[in-house]
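The complex is shown incomplete by one protein chain, all other protein chains being positioned as in the whole.
And now, subunit A:
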């Protein structure tokens, strides 16, 4: 319900919003999202989403792209924060060398931290052991 007490302005506002939305949906047809339409349609059909309108499919694609872009951005921020924290402890000449060949690579730890904010808890296996007793103290290992 509209909390505005002025009915006329609310109607006008709604019309504006309505117009903005229709305009936005129309502009979506020109915009090509990175996630292809076929993929989106496939997974929406899997979940039962039925819509003959292509604009809705595009809307979903754009929304997903925005989500992934935000996650990637957050991961980049985490990485930069890490780099800065590491650089504070290293002497100056090594820092220069590091800055030259710095390649931004998305790693699992950055991703985990970024996704944590979105409510996605990613559990990542740090290492794999050959047997349950690998790495244990030999004195305490059962023979």
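Everything below uses one rule, namely that a residue touches a chain if its C-beta (ideal position, glycine included) is under 8 Å from a C-beta of that chain, and two chains touch if they have at least 3 such contacts; residues count from 1.
By our rule, contacts and distances are computed from a predicted model.
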Listed names "Vacuolar protein-sorting-associated protein 36", "Geranylgeranyl transferase type-2 subunit beta", "Transcription initiation factor TFIID subunit 8" or "Aldehyde dehydrogenase", matching UniProt entry of the absent chain: "Transcription initiation factor TFIID subunit 8"
Hidden-chain contact residue, picked from the options A:47, A:89 or A:131: A:47
Interface with the unshown chain - residue positions in subunit A: 1-3, 13-14, 17-18, 20-21, 24-25, 27-28, 31-36, 38-40, 42-44, 46-52, 55-56, 59-60, 62-73, 75-76, 103-108, 110-111, 115, 117-125
